[in-house]
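Okay, here's the structure, questions in a sec.
As you look at this complex, bear in mind that one protein chain is not there, while each of the others sits in place.
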Amino acid sequence: MKEMIVIILTAVFVNNYVLQQFLGICPFLGVSKKIGPATGMSAAVVFVMILATAVTWPIQTFILEPAGMGYMQTVVFILLIASVVQLVEITLKRYMPSLHSALGVYLPLITTNCAVLAVCISNIDTGFTFLEAIFNALGSGLGFFLAMILFAGIRSRIEECDPPESFKGLPITLVSAAILSLSFFGFAGVIENLFA
Amino acid sequence: MRNQYVKYVAVLGTICLVMSLMLALINSVTKPVIEATEAAMADAARTEVLPEADGFTLIDVELPEDSLVTEVYEADNGAGYVFMITGDGYGGRDTLKISCGIDAEGNIVDTKVLSHKETAGLGTKIMEEEFAGQFRGLPYDELEDVDRISGATISSNHFIDEIRSAFEAYEIVNK
Partner (left out) sequence: MGNKIKVFTNGIIRENPVLVLILGTCPVLATSTQVSSAVGMGAAATAVLLCSNIFISLLRKVIPDKVRIPCYIVLIASFVTIVQMLLNAYAYSIYDALGIFLPLIVVNCIILGRAEMFASKNTVVDSALDALGMGLGFTMALFVMASIREAFGSGTWMGMPLPVLADNPVAIMTMAPGGFFVFGCLIAFVNKFGKYKPRKKSFECESCPSATFCTMVGFGDCQERPKEEA
């Protein structure tokens, strides 16, 4: 269990997908203006990351690799992710309309979110077991969640400040993202020694 | 209506099939090249830490469960052993991978960081001559006297832990 907690905490704080690894920057900049959409989008990302890992890991391990078709990874994964997202959307719409109205709108945005494909590929590359892969997906998703929520809070302040003309809009947003990313450096080395 | 669906499936299916065939074809061309390059690179990485060896053989060693050593290579001409070690770094669990060559007398020939996630400018000093140079010619009993890098003590300690693991594995293979 300790191992799993370390995997989650590392993914959330040390290797934060958005702030340390530059994955999922588009939604991070696009949907973080207000806290509501930011929460919905992040929840959908967590959900899809776990589901996509649960589908892609067995397929890579039990079908592609034994068949010597490891090179089809990228093609198969992206198609699987797209299908999973579609299926989830249809299922939610049909059976859980309330959840669908909360998350559904963000689902189509996630198909081409690089963080989802990245978590599937890096789970394979790191050589995680199935359980570790699922926990890593959960941690990566939660890391995305944390970054989004923190940044949504920061952005509501940015909106009120008055930067130089040329820095208005995206540039000042990126500069504040730099500072937020810097603050995450404080976590490096902490997780490893937490349980030592 | 039905005709349209048939067309959709047919077009998508054909594209998938053609592209898969193309990938299989290119894979068959590049696969031997990739394997050859990877083997050559791995061999070069081992030669770098044990230049006197003329070739390497992977040997099977009973290592204790907590050993950080992942692979042990024996030099074909008896020049020594090369240990592949993976352990924790400052940047996370199992992120610091190094190789270490130990000669027949039990002294380190050289070490090399293969991959890491250390903090640039601080932890990355483990790769600089001032720190890494200390290990050249080092016997096991002097390992604890190595100077840690100020400001990167944790990275230094992880590095030394991995070298210790290599020495421990050396004791086992050299029995």
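Labels A and B are assigned to the chains in the order they are written; within every chain, residues are numbered from 1.
One rule holds for everything that comes next: contacts are C-beta pairs under 8 Å (C-beta built on N, C-alpha and C of every residue); 3 or more make two chains touch, one makes a residue touch a chain.
As the structure is a prediction and not an experimental result, all values here were calculated from the model.
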Residue of A:L29, A:A43, A:I59 or A:L150 touching the missing chain in the full complex: A:L29
Where the unshown chain meets subunit A, residue by residue: 19-27, 29-31, 33-34, 37, 41, 71-75, 78-79, 82, 105-106, 108-114, 117-118, 121-122, 125, 164-175, 177-179, 181-182, 184-185
Residues in subunit B touching the chain absent from view: 4, 7-8, 11-12, 15-16, 19-20, 22-23, 26-27, 30, 33-34, 37-38, 41, 119-122
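Here, only the chains that are shown with their structure count from here on.
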Whole-Å separation of chain centres (CA-atom averages), subunit A against subunit B: 29
Footprint of subunit B on subunit A - complex, ascending: 6-7, 10, 14-15, 71-72, 75, 185, 188-189, 191-193
Residues of subunit B touching subunit A in the complex: 19-20, 23, 27, 88, 90-93, 119, 154
